[in-house]
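A single protein chain has been removed from this complex, and every other one stays in its place.
Order of writing sets the labels: A and B. Residues in every chain begin at 1.
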Amino acid sequence: MPINKEYIAKRAASLVFVVLGVIIITFIITRIIPARPELLWTGPHATIEQIERARKELHLDKPIYLQLWYYLTDLFSGNWGVSWRTKLPVLSSILTALPATLELVIVAFLIAMAVGMPLGISAAIRRGTSLDNAIRVFSVVGASTPVFWLALILQLIFSNWLGLLPAAKRVDEYIAISTGFKPLTGFYLIDSLLQGNIPVFLDVFKRIILPAIVLSIYPMCLSTRMTRALTIEVLGELHVRSSISWGIPRNKVLYRYVLKNVLAPVIASLGLSFGYTIVGAFMVELIFVWPGIGYYTAMSLLSYDYPAIIGCVIFVAILYSMINTVVDLIHAVIDPRVKL
Amino acid sequence: MADIILDINDLHINYYTPEGIVRAVRGVSLNLCKGESLCIVGESGSGKSTIGLAIIRALPPNALIVKGEIYYNGMDILKLSEEEMTRNIRGKEISIVFQDPVAMFNPLFTIGEILSDVILTHLGLKDKRKVYEYGIKMLKLVELPDPERIYNSYPHELSGGMLQRAAIAIAISANPKVLIADEPTTMLDVTIQAQILDLLKKLKKEFSLSMIFITHNLGVAAEICDRIAVMYAGSLFEEGYIEDILMNPIHPYTKKLLECIPRASKRSLKLKYIPGSLPDLKTSILGCPFAPRCDFAMDICEKQLPSISEVSYKHRVSCHLSLAKR
Partner (left out) sequence: MNLGDIASTFKLIKSNPLSVIGIAIVATFIVVGIISPYIVPYPDDAWGYTYNLDLRLLPPSINHLFGTDEMGRDLFSRVLLGTRFSLIIAIGVVGIALAIGILMGLVAGYMGGSIAMVLMRLTDMFLAFPPLLLAIAFAATLGRGLVNVIIALALSWWPWYARLVYIQVNSIKNLPFVDAARVIGLSTTKIMFRHILPNSLTPIIIQSALDMGSAILEAAGLSFLGIGVSPPTPEWGLLISQGWALINRAWWISLFPGIAIVITVVGFNLLADTFQELLDPRLRSTMIMRGV
């Protein structure tokens, strides 16, 4: 396991560069591409004075490198602008909404992996059978389904028609207040368990399960396809045949050896899957009125709230890069061949 | 006459490829006696590796054994289920080392992890300590220096020669009676090659192993084998004791192969070769597959596959010319 301080330092430095790159690109998008950036920042109903003030605040009369400097310092000092939809600072709104999104995304992701990988492996070892074909069809269809459409249809069926699951929100305030629920970590599922508060736990669970499943379909199907292809490839490699030829039982070869060979690249691609999931969360949160970053971003998009939109883009990009770095570290632990 | 430990009878094996069905082995019959080493020699595409893989049933998924039997100690092992093969035969009675030492090992596991798994499977040692010691003992047996370090190393940290030795250690760790060596030295340097051959000879003697050694190199075969079988395009051409074949080759192909070995003492500096190329294995070949390239080809050679006849003690040939001479 060649993880040492050097490797971590290298990855951290690389992360800093990536974040800088993200900021520079957003700078180019928001300041250089538009003909009149201040108009985007003030929105369509601004007065002449407001537009002039925006010009000053964005330092648009100064040379580019100074603008970039102010942009960087603003971001790092927490001044991410003010949403003119909510009139609240962008960064604090994002941070408040973060735990809700993380909870939803993590649950969705766990479902996706817990279902997707075993499906992929089963399909691979029973290649050519009707089980394999069924799994392939399912994973192709699932990966072709627009998540927002699936959210609408499932919400229609399960909430509106069958009345089985609630349609919106994270938790029923009435139940929460009457049972004395206090959010600690911001993850309601964990908090309610920690406080032994079963009514809230059940309520939160009922509300999270449908959006989580909808959100999980795309990464689930991606991971099924990938796991299946990887397993087939690994199964054809010489070391699998040699282990079997030396007498190691097939099951052991599969679950001790092949699994690890498959896990390594799957984990390496987890970051990307996570990226798809986060963006899917935008739409799922919007439709299920889940008070997370996705909801905030989607509402901002619908009302053309430019500062909020860009704030969300930067935040999610940074989050994504951090997650990728963590994933890289985990990958290096599993695969000893990873170069430092 | 020594006992026959492995008897291959009329084996036919096909590969299914994008370009068509490749008939890699067409009716080959061979046997291996206890304690002897048999070399299967042939060009690439002759089907020699396929036979080795078929014995241990480690053929790739697009291959199929369409006909034939393989008897091990009188029992047709082709009829065994996968379970029975794994439990009773693989590693325990018949074992194998492959050509590519690096690809034989799972890159994410140390040598010791694989070795200990094989030991655990076959020898049922309960104590971790005992498994480790046995593993080190096996690594010492194949003359690996610093076995403790190698036990804890990953494949990419070791050289090809070391890995091949480790593979041999793993293959014989459960004390099999038959070892199949599928071109184990082809991917190694010449000096390492010689070392591995010596090692195999030593192990064969010490453990009374019966060996099937697959190679394209007649020189290597001469080094290590008691008997040799010459294959071409899926058919067996000639088979006999190494001295008989070298002194008295009957089949025109065998003769040509011997002529092609570069000799330092020969006055002519030109390298000899056999003009022409292998026939297309996707077609069913009528007659002898070597006929297009054979200097002695007769009409019957293109029409009918010659039957195998015994020309002297355990020296068999499949050739119309030899049949005609009798």
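Heads up, the rule we're going with is that a residue touches a chain if its C-beta (ideal position, glycine included) is under 8 Å from a C-beta of that chain, and two chains touch if they have at least 3 such contacts.
Model, not experiment: these values are computed from the prediction.
Looking at A:L95, A:A114 or A:I153, the residue that reaches the missing chain in the full complex is A:I153.
Touching the chain that is not shown, out of A:Y71, A:W84, A:F109 or A:F282: A:F282 (per the contact rule at the top). Mapped onto subunit A, contacts with the missing chain fall at residues 18-19, 21-22, 24-26, 29-30, 33-34, 40, 127-128, 133, 136-137, 140-141, 143-150, 152-153, 156, 160, 236, 272, 274-276, 278-279, 282-283, 286-287, 297-298, 301-302, 304, 306, 309-310, 313, 316-317, 320-321.
We take it that only the chains that are shown with their structure count from here on.
Taken in their complex, subunit B has these residues touching subunit A: 56, 58, 60-61, 82, 86-87, 90-92, 95-96, 98, 100, 103-109, 114, 117-118, 121-122, 154, 156, 167, 170-171, 174. Listed in rising order, the residues of subunit A touching subunit B in the complex are 236-250, 252, 256-257, 260-261, 264, 334-337.
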